[in-house]
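Below you will find the structure I want to go over with you.
A protein chain is absent from this complex, but the other protein chains hold their places.
Here is subunit A:
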Amino acid sequence: MTQPIELKGSVMSFTVLKVHSDDIGQVQHALAEKVQQAPGFFQNVPVVIEPTVTALPPTFLAQLMEILRQNGMMPIGLRTQDEAIRQQAEFAGLGIFDIETGKRARAERAKREKGESCAAAPGKLVLKTIRSGQQVYAKNRDLVIIGSVNPGAEVYADGHIHVYGALKGRAFAGAQGDETARIFVSRLEAELVCIAGLYILAEDIPPAIRGKAVTAFLQNEKVEFSELP
C-alpha cells in the first residue's frame, strides 16, 4: 500500500490580491465590480492577500476573507512583513508568505525563532472590555484582561489567558500549541474555550461550573475545569 499522505515542496502560482485601502467598504465595492466583469474567472480561485497599507483595523482580515468567499474566491494566505497583520492572519487561519523569498526569509525566521525568549516579557495587559467583533492576541506571552470578553469577541495568547471579568466570548490559550497553557476567569460564560487547539463548546461546559471563577486546563487531551479557591 502507498503512504496515506505525502508532503512535497512545490512552487505553485496564486492570484495575489493587493489591497491598497484599509476601508473594508471600499475594498468590498471594488471586488464586487471586478468579479462582475468576469464572474466565472474568479470561481474557486485560490487567493493570497497582500496588503500595501499598514495598521489595518483588527477585524479587517476576517471581514475581507468573508467577502472573498462570498464572491466565490478561496483566501489561502497572506503576504506581508507587517507583524500586526501577520498576527491577524494567524488566527484567521491564513498561511503566511514572506515577501522576500528564499534563503533570506528563512534565515530571518530561524533567527527570530531562536532569538528572544518570551520568558522575560510581561503579559499583554488590556484594561477594557473586549467587544463583539474585536480580537486581541498576545504573541509569545500571557494575556491579562481587566474587563470582560463579550459574546462575539475573541482573545488569543500563546501563553495563559487571565480574564478579570466575565468570559462570554471565545478564548484560545496556548495558541501555538503549548499544552500547559491555562485560562483563568472570574466568571465563566464562554462560547468556546480552547487550549492548544483542543476546545470545548458552551453546550459541553458542565452547568455546575458556569458563572463561576474557574481555571481551564488540558488533561488527557481534554479541556477540564476546576473552581478557583
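Rule of thumb we're sticking to: contacts are C-beta pairs under 8 Å (C-beta built on N, C-alpha and C of every residue); 3 or more make two chains touch, one makes a residue touch a chain; residues count from 1.
Note that in this section contacts and distances are computed from a predicted model.
Q: I want to check something: the complex is missing a chain, and I'd like its UniProt protein name from "Septum site-determining protein MinD", "ABC transporter domain-containing protein", "Putrescine transport system ATP-binding protein" or "Pyridine nucleotide-disulfide oxidoreductase".
A: The correct option from "Septum site-determining protein MinD", "ABC transporter domain-containing protein", "Putrescine transport system ATP-binding protein" or "Pyridine nucleotide-disulfide oxidoreductase" is "Septum site-determining protein MinD", the UniProt name of the unshown chain.
Q: For the chain left out of this view, which of A:T15, A:T52, A:S132 or A:S226 touches it?
A: With A:T15, A:T52, A:S132 or A:S226 as choices, the missing chain is touched by A:S132.
Q: Under the stated touch rule, tell me which residues of subunit A contact the chain that is not displayed.
A: Against the missing chain, subunit A presents residues 23-26, 29, 57, 128-129, 131-134, 148, 150-152, 168.
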